[in-house]
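Note that this complex is displayed minus one protein chain, with the remaining chains in position.
Naming follows writing order (A, B and C), and every chain is counted from residue 1.
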Amino acid sequence: MSERDELPSNWGRWGADDERGTLNLITDEVRERAGREVRTGRSVSLAVPIRPAPVLSGPFPPRTAEESPVQQLMLYTGSPAFAHADVMTVTNHHTLSTHLDALAHIPQDGQVYPGRPANESVTTGGVAHGSTAAFAEGIVTRGVLLDLGADGPVPADRAITGQDLDAAEKRFEVHLEPGDALVARFGWVRTRYRGNPMPGMSVDAVRWMHDRGVSLYAGDLSDAYPPSQPFAMHGVALPRLGMPLIDAVDADELAAVCAELGRYSFLLVAAPPRILGLTGVPVNPLAIF
Amino acid sequence: MSERDELPSNWGRWGADDERGTLNLITDEVRERAGREVRTGRSVSLAVPIRPAPVLSGPFPPRTAEESPVQQLMLYTGSPAFAHADVMTVTNHHTLSTHLDALAHIPQDGQVYPGRPANESVTTGGVAHGSTAAFAEGIVTRGVLLDLGADGPVPADRAITGQDLDAAEKRFEVHLEPGDALVARFGWVRTRYRGNPMPGMSVDAVRWMHDRGVSLYAGDLSDAYPPSQPFAMHGVALPRLGMPLIDAVDADELAAVCAELGRYSFLLVAAPPRILGLTGVPVNPLAIF
Amino acid sequence: MSERDELPSNWGRWGADDERGTLNLITDEVRERAGREVRTGRSVSLAVPIRPAPVLSGPFPPRTAEESPVQQLMLYTGSPAFAHADVMTVTNHHTLSTHLDALAHIPQDGQVYPGRPANESVTTGGVAHGSTAAFAEGIVTRGVLLDLGADGPVPADRAITGQDLDAAEKRFEVHLEPGDALVARFGWVRTRYRGNPMPGMSVDAVRWMHDRGVSLYAGDLSDAYPPSQPFAMHGVALPRLGMPLIDAVDADELAAVCAELGRYSFLLVAAPPRILGLTGVPVNPLAIF
Partner (left out) sequence: MSERDELPSNWGRWGADDERGTLNLITDEVRERAGREVRTGRSVSLAVPIRPAPVLSGPFPPRTAEESPVQQLMLYTGSPAFAHADVMTVTNHHTLSTHLDALAHIPQDGQVYPGRPANESVTTGGVAHGSTAAFAEGIVTRGVLLDLGADGPVPADRAITGQDLDAAEKRFEVHLEPGDALVARFGWVRTRYRGNPMPGMSVDAVRWMHDRGVSLYAGDLSDAYPPSQPFAMHGVALPRLGMPLIDAVDADELAAVCAELGRYSFLLVAAPPRILGLTGVPVNPLAIF
């Protein structure tokens, strides 16, 4: 029995044609539990703000430009302008953009979740199986914050284990139930993306998420850098569990609000633009209390 | 006194630098009322699905392509591919896309809401004042559906008045309170966009929205075609009231669910990608019951 | 000895780091011979005209659009507009675009000309070896037209052989010398691109080009459809000979001028925009008499 065989997997659990993966865990009962979290309508955004970079350059441009996940072109609508309009180009998996990974994002041995040939699922014209179509109706479930960085950023060489997640639950007096979304805060949102070493989840933590029935993961970090083998989140949770990931979350304000309110669960709404066939899409997840 | 002076306006109401317009009406009290709408966590999307068109063409492409608000490019990530990733180009104000108009979208006499010079507010590099930055935290409020097309599509030559909206409230036993979002259904989502005549809101209806304190408008239609002068929604509500508009909504499923549940109010969440500086942005608004 | 070993090849001929391939055959002597072709300055374009498709869509767009290799966005430059400017998106290998293929365009068994690892030569950030950088100075050489379709389009099931090329030389009283560019006309420019069967060059014809020292190939067709194995032009001439190809040429006017002047050789200038690192680039090749 190889290590790969031992990795947790949902391939086949919801059929050979399934495209929703762990989102299948969000049942009516889960949604009801989620709805009960809403008491005041107060909401917190988990998205990093994106400042688009202009594609258009004036006559004397600077030699360098701030990199951005989005490039914007202001459009000519007549002279004088009767409207202001624009077109934007979006790098869906940019590390400076809070975005939702579709299940076909990462292949494993030529296959995508739940074991479909990658070359048929993803074509030059877009994603036929395992795309953002799974998010068409939006994701609405209960969210739980585990603030791993409450005492300061998680050290760069740490790999978070299931035991760490158990400890966080105890500390914040919250318990993940099947179908819940896990929001993890490493305390790295201000300092990541520099090519420096960063901590991440271990495969053991992914097993914990699998056992608990986590439906969705959102974190300021997910996989460590330099990468371990296999990638816990992008190499196991996404393609083998079929668990969608929200990359590059900012959970700092959320952590402050949870601490203020003394509760670490909320209604989580992640409703990206209803664009089908993508490998990923920018999203502004909201925690509603 | 010219007709223009008589048009309803919020210019100056929240200060000369305001960028939120009628979103200012969404107070803590409004949010609490909105939160109370959530009972089961059931949610309905108000967005039209978008199928991206590929920019890449194979060796023997068709001579014509389906038009789409989004164009997708599948990216080379090495050979064999270690990941599937893409870049998309989005026409923010495309009529086949459910999108949120920012307040600077339409200028009036060289000014944008609330009376700022258009040429300073909107530059070749993006929108400095009145952009999608106003939607950074997402919009969370109570939504109310007025199903004007419940008995069949509104006739093409009809201009909806305040009286029509009053009548709809009575029929559906619902009442718009200050800060609520108005979702209007004309019953046209399957048939619009053909260049044929279409109905729309009248300036009288905009006055009604102003009086009621509507914070946000979302409709399968908004302005009539051929256009009246002034454009009620895009020429008065957006730039003069500072009321953000969600264009090209699909409210058919919402209408069915409201009828089934016997209630026409819900928590409305409109959280587009957190991209600042745009004139508009695609969005997947959710009604949560 | 396998068939692959028997295929003509220039790998190693100009060193392991060569990026110019058969363009190395264009010596000073060749250029002088080319220069002598110019007598009147009369020039003929070999490019198909491209009508860009707008990315911007008005409020009532058509449901389908003409496909185009180029998409154009008109830019906002202020209101009123002080300048008219645009940005275009170009599909470099579009079949409706006259374009020059760089040598790294097609890999063979994980290698690109002249035997370099494809994964190092072509990265997610562009082409490091075998790119359009080879065309930076423009291509200036003698061109020779072989009008294979002078008596009507070459039949769809024909594979042109070296004997056919010999016969065409005799008929048009012209002789390809080492370093010359071969312009081939199948008579298909008005009818190709439909997914219908089309004729092409055989591997035997590629051997003929290799023997003659052709530096560059430009044709209204090149490889047959359905494709033979191996692709003669894109699978042998380009990657193994290192011969740049100009795809989708329109040689109809050229053929008429050659017939009128009674000569089938000319100065050929192919000077695409000086953009390095691409796999291909649009070009307007000129024949100057």
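One rule holds for everything that comes next: a contact is a pair of C-beta atoms (placed from the backbone, for glycine too) under 8 Å apart; a residue touches a chain by one contact, two chains touch by 3 or more.
Quick caveat: nothing in here was measured; it's all calculated off a predicted structure.
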Of A:S9, A:S45, A:T89 or A:Q108, which residue touches the hidden chain? A:T89
The one of C:H93, C:R116 or C:R207 in touch with the missing chain is C:H93
Hidden partner sits against chain A at residues 55-57, 59-67, 69, 71, 75-79, 89, 91, 94-96, 107, 110, 118-119, 122, 124, 193-195, 225
Interface residues of chain C (partner: the chain not displayed): 28, 30-35, 38-45, 47-52, 54, 56, 58, 70, 72, 74, 80-93, 97-98, 104-107, 110, 112, 118, 122-127, 136-138, 140-141, 267, 269, 271-286, 288
Which parts of chain B face the unshown chain closely enough to count as touching? 55-56, 73-77, 79-81, 84-85, 87
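Criterion: only the chains that are shown with their structure count from here on.
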By label, the chains that touch chain A as well as chain B are C
Centre to centre, by mean C-alpha position, how many angstrom separate chain A and chain C? 45
CA centroids of chain B and chain C: separation to the nearest Å works out as 48
Among the residues of chain A, which ones contact at least 2 other chains? 56, 74, 80-81, 84-85, 87
